[in-house]
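For reference, the structure discussed in these notes is given below.
Here the complex is missing one protein chain, while the rest keep their positions.
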Amino acid sequence: MNKGLKRFVKGDLTVRGIALFYIGLLIILPVIAITTEAFKGGIPNLWKQITLPQALFSLKFTFIIALIMLVINIITGTATAWVLVRYDFPLKKTINALIDIPFAIPTVVTGMMLIVLCGPRSLIGDFFGKHGIEIIYNKPGIILALIFVTFPFVVRSVQPVLIEMERDMEEAAQTLGASKFKIFFHIVLPTIFPSVLTGAALSFSRALGEFGSIVIVAGNIPMKTQVASVYIYGEIESANIQSGLGTAVVLLLSSFIVLIFLNFIQRWSNKYGK
Amino acid sequence: MSGIMVKNITKKFGDFVAVNNVSFDVREGELAALLGPSGSGKSTLLRVIAGLENPDMGQIFLTGKDVTPLRTQKRNVGFVFQHYALFKHMTVEKNIAFGLEIQKKDKKEIKQKVEELIDLVKLNGYNKHYPSQLSGGQRQRVALARALATEPKVLLLDEPFGSLDAKVRKNLAQWIRDLHSRVNVTSVFVTHDQNEAIEISDKIIVINRGKVEQIGNATDVYEHPKSKFVASFVGNVNVINANIKKNYIVITGTKEKIQFKEKTGINFQNIVLLIRPEDIIIKDNSTEDTVPCIINGIYYRGSFYEVDLKVGTNNVKSLVPKENFFKFEWQKGEKVYVRFRKFKIFEASEGHKKVHEMLKQLGYIE
Partner (left out) sequence: MENKTNCVEIVRKQKQTGKWILISVVLLWFFVLIIFPLIGIVMETFKNAISVITSSLSSTASTHAFWLTILITFVAVIINTIFGTIMAIVFAKQNFKGKLFLESLIDLPFAVSPIVAGFMFVILFGPGGWIGSWFYSMNIKIIYALPGMIIATLFVTLPFVAKEIIPVLREFGIEQDEAALILGASQWQIFWKVTLPSIRWGLAYGVTLTIARSIGEFGAVLVVSGSIINKTQTATLRIHDQFTDLNYAGAFSAALILALISFIILNLIQYAQKRKERI
């Protein structure tokens, strides 16, 4: 190997070393630290912490709420992407730009916006309150907050695929006599499906971990409206590190599963996509 | 010696030998073509000369100096990439000036040189354009100007016309030929297109599977191919299976014989005759040196006719000038006679040294 290339390789190794150090320090080490800490008391003890009534409720509650959000988000997100790509209407550009707002606004501010809009003192909150439906400090408020913070995920992953999708496939189906309904379910949906799943997985993991907006709108009543992240925070605040760790490890594990799932979708769509 | 000298270069990628013990030289001021099919190792060889790849064995000499241990940056070669590799975020003049700026040349000097080059490649008025605003041919010319700016000792071009459409390609090839005679820098270009190689190069180096098959000028390579590969890769060629019996070549599937010029007295099974379409002459009547055959198809090709013939079990093509064709008015299915004006004999399978030597002595192969 000649001298020039050797120097090249040396530079490469230095840069790689720096990158690996950073990832190691900020991601790998903290994950290992929290996992070891959680398993320090043994698996039975960890299991006991996870299955404490309050902890278990918060986990179940979080997953159920996130699933409800997911169904709404998949439908509305795909519809929004479809409308933004396929149709022309006034204000389209502005709306397209504003889709990202939930990513830009701090979650605490999101929570407060929802309180202004749907809180007991607001018009909407008052109207529903008269009919016995509590939005803020209850489930609808939490779901609303989650839909808001995760709204862009599905839209933004489906949009580019719809833009790139060749219209001739649909036109071919049309000439073969397929109805609009059939075309959507047999041609469009299979094409955008991986991107819908990607958006869904991203919003699901975000929803499982969301804290800022929920802590403000949820009321956080244990065994009633307390989500997992709020429960963990409460345990840390009251110095019950061990019981917080159990729930935290479950959330961390779910994040990893979502990551693996995302990788899987990506590989799968690379294989069959192009 | 000056120019480029490639000595015993071998380059492997894992187990794959991309370039296998290749040697050749290009004299100063020569324009040489590295011709070969895709995957033959010609681009790798060019990258080894530039220092972008490190050879596993062998040496590279540029203007008489061994540059093998030198880094790419220090070799002072000009390189034109297949897809131009222009800096997309720089204007035409910034692209051309890049190498000079790296050399920390005087600003005035750079400006003057850039103007000269823009003039040379006829891109006047395009100074402030970005690569995305140019056509393929224009980008190619910017890439060329950029490579020439640092006044390199040698100019290397990787498939320089590969991504252009046919018409632009033809014009640009001719233009590069002219430019080369003006700038006169030792140049090597890689191509898979035999016409390009024949049209513009002083010297053609035919490469196949990492090995040099033949080195020579266009006439050498076309008229006197040294191997079956060269004969079939450079230009169109008919392959006729035959055997050698005593003083005759017997075409497979017929009893027809072609007599050798001299008496050989050898026998050999399974040889092939390679004959260019223009060397198959169709005749109406039989003579001593003709072979009977059937016309299978006649196709109008503008300035000539292409005639499909069946000789024994072999299908061959002949090119007939229009005036000859009109003289005889052949029909499909007609029985005619052909004379092979010129042909080469090779073994159908390799590894028979004996017949090779004999045929060589008789002048049928080189």
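Lettered A and B in written order, each chain numbered from 1.
Convention: contacts are C-beta pairs under 8 Å (C-beta built on N, C-alpha and C of every residue); 3 or more make two chains touch, one makes a residue touch a chain.
Please read all numbers here as calculations on a predicted model, not as lab measurements.
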Residue of A:I43, A:A104 or A:L176 touching the missing chain in the full complex: A:A104
Hidden partner chain, residues of subunit B it touches: 50-52, 72-79, 81, 83, 85-90, 98-99, 102-103, 146-147, 149-150
Residue ranges of subunit A at the interface with the undisplayed chain: 8, 11-12, 15-16, 18-20, 22-23, 26-31, 33-34, 37, 76, 79-80, 82-83, 87, 89, 95, 97-110, 112-114, 116-117, 122, 147-148, 151, 202, 205-206, 208-212, 215-216, 228-230, 232-233, 236, 241, 244-245, 248, 251-252, 255-256, 258-259, 262-263
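Here, only the chains that are shown with their structure count from here on.
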Where subunit A and subunit B are represented by their mean Cα positions, the distance between them in whole Å: 58
